[in-house]
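Handing you a structure now.
Note that this is a trimmed complex: some chains were dropped, and none of the rest were shifted.
Letters A and B mark the chains in the order given here, with residues in each chain numbered from 1 onward.
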Amino acid sequence: MQRSIDPHTRSARDIADELAVELGKSAAERDAAGGTPKRERDLLRASGLLSLVIPKELGGWGASWLDTYDVVRRIARVDGSLGHVFGFQHLLLATLQLFGSEAQWRPWFEATAREQLFWGNALNPLDRRTLVRWSETQAGRGRIDGDKSFCSGALDSDMLIVSAIDPATDKLLVAALPTSRSGIALRHDWDNMGQRQTDSGSARFEAVALARSEVLATPGPLSTPFAALRPCIAQLSLSNVYLGIAYGALDAARVYTSEQSRPWIASGVEHPSDDPFVLRHYGELWVELEAARLLTDEAARALDRAYARGPELTAEERAQAAVAIAVAKAKTTRVSLETTSRVFEVMGARATTARARVDRFWRNVRTHTLHDPVDYKLRDIGAYVLAGRAPTPSFYS
Amino acid sequence: MQRSIDPHTRSARDIADELAVELGKSAAERDAAGGTPKRERDLLRASGLLSLVIPKELGGWGASWLDTYDVVRRIARVDGSLGHVFGFQHLLLATLQLFGSEAQWRPWFEATAREQLFWGNALNPLDRRTLVRWSETQAGRGRIDGDKSFCSGALDSDMLIVSAIDPATDKLLVAALPTSRSGIALRHDWDNMGQRQTDSGSARFEAVALARSEVLATPGPLSTPFAALRPCIAQLSLSNVYLGIAYGALDAARVYTSEQSRPWIASGVEHPSDDPFVLRHYGELWVELEAARLLTDEAARALDRAYARGPELTAEERAQAAVAIAVAKAKTTRVSLETTSRVFEVMGARATTARARVDRFWRNVRTHTLHDPVDYKLRDIGAYVLAGRAPTPSFYS
């Protein structure tokens, strides 16, 4: 699908905001429905924003990570699921650049910008069932077989980032494949309490052809400090989704308190906006949201600095970015859970009607914040602060 | 329906536990379905437990409030909705005794024990749309007209406690009426994010006949310190429901962590039950649950003491019970919200599958804890602790 919007005439932010209005209209309804938001994914394609981080000279917007995440947050604010797959679009593009050679990522970047290809995830380092076997007769030819869970955004994608274990070396390979390749079956089996339209279900690979040239092996997964920025980008994408959802919950609360809530009978005030306890709740929620916002943006700036260093990035420089991102992750986790639960206290009992689906904000962050345990983020931060120990690069840290 | 279990041969607790096993089997499924749990309500009728607080000499179990709430909690532990309507059964019975004359409550108690009548709620002091008009021609005859919201457990009930405003005096009248009386229409319109089988929807009264003798007017609503125990009983019933739901969430978590969770890759342990952070979470959750449990039982003892005083109860004695109950309410509110959200952190991402519906615990308490704002409970407690000011009796304090 061709991009229908010219980035030179409108800002990404404006396009995102317009898109958000559209996505927001059906978000509650689609939360109930689950499944693949095909129409909305096509709106994302049509927006041209799928090439946000791709350099201008390759046809993209050349957005910084700070600006890219800002758009992620704007989308997550109205729709957590789309915020996630949109954020991971850019993670998957970065994966090409971080794990692969320029000869690999350059044409993919150009094609993505040109055709607004939507990338899906089939990389799951914790699921070791998908195996690659190299042909003994055909040099550079192999096949992928096996199942894989948590393949967010794979359904309706154009391209996939796929991981598989090579039993010969016990190593994880990562490759870029067209979603349409024969043998790839994506199941419609994601049915979770939250983030219901991320299609984070399972995939089955059966004799899927793989060429050596499709493997991102130079430098390969996490093999250099720069390559090890991949989990940083993933973690910060999650953080922005959490934060966006939290803002979405506060938006809903503000409208509700202003327009629908009644003053509590014992309050002695005419309107809930004069209730000292209601105001204090809003104050507390806002202080923490502002804190989360600033930490998340600060982390994005650290990431931009690190990314700009390219292959020269040192382990210590990577650690600084990783710790800033862990801080953002820990804070957005806590704040989004707190906000999405507490907003009900400033709305009142009638806000629990199923029709409004205000609980989706909490269900979304509660589901999504379990991606990896925040305790280990706090431990890593502590080790860095106390003893200067850098987090060990992994797909989660 | 006749009671099928002889209270003299088995303890209420044993019956409740057996019932809970049965209710628990379908709780997740019924949470998805919503609507009236007709089969389960009939199981409650068949259990004989609907007459728990009714004195033995009138055919009941003669249970204390402490023991009654213990059963409420056991049911809420597997099913928050049934816990609520079961708790309110006893609140509605107490309403007869607190607001009405012995000539009124005695036959109703006997009938309830004999026939295991299920009482439903149509008393909502915040909804002033239901009006009573007394006939000018027929002495002692009137009619009720108008709508009412939040009528928990009214559907499938045998008897109703109904409130209506008398426009002549602007006072709230409370009466006991058979649910089947002509002109009462109970709508199947409760569709909320939590407590989905409490049938807390709306009712419509159209020319419903009312006899003066059905009105609970001696002493009448909240008219004496003893009558003002009614909200205390309601609040403590809610507290026990919250607490029961929280225990239910912890039960689910313990089974899951033990049987299904995987150790986190960075933990270096073989099983999540060796992960120091997982154990610390369980420790923290347990400390607060124990605190909530003791406060709730302490409040039940205070209520039992106050209730035993009967019409002699003084305002200060009532205040002591009310404050103990407010303390339990504040604590169970916070602990149940915290527990039902945090349990996911000791289970992990896979526990968010929609099939398990583990989010129902949070949805249930988040919905139910909005009954009335906890801030005003804290304010009332503070006024008593600091200045010895008793909470002003109302339907919520």
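Convention: a contact is a pair of C-beta atoms (placed from the backbone, for glycine too) under 8 Å apart; a residue touches a chain by one contact, two chains touch by 3 or more.
Just so we're clear, the structure is a prediction, and the values are computed from it rather than from any experiment.
Shown here are 2 copies of a single protein sequence; counted across the entire complex in this file, the number of copies is 4.
Just so we're on the same page, only the chains that are shown with their structure count from here on.
The rotation relating chain A to chain B, fitted on Cα atoms, amounts to 180°, rounded to the nearest 5. Mean C-alpha positions place chain A and chain B at a centre distance of 41 Å.
Across the complex, chain A meets chain B through its residues 34, 126, 150, 191-194, 196, 264-267, 277, 337, 341, 344-345, 348-349, 351-355, 357-359, 362-363, 366-367, 370-376, 379, 392, 394, 396-397.
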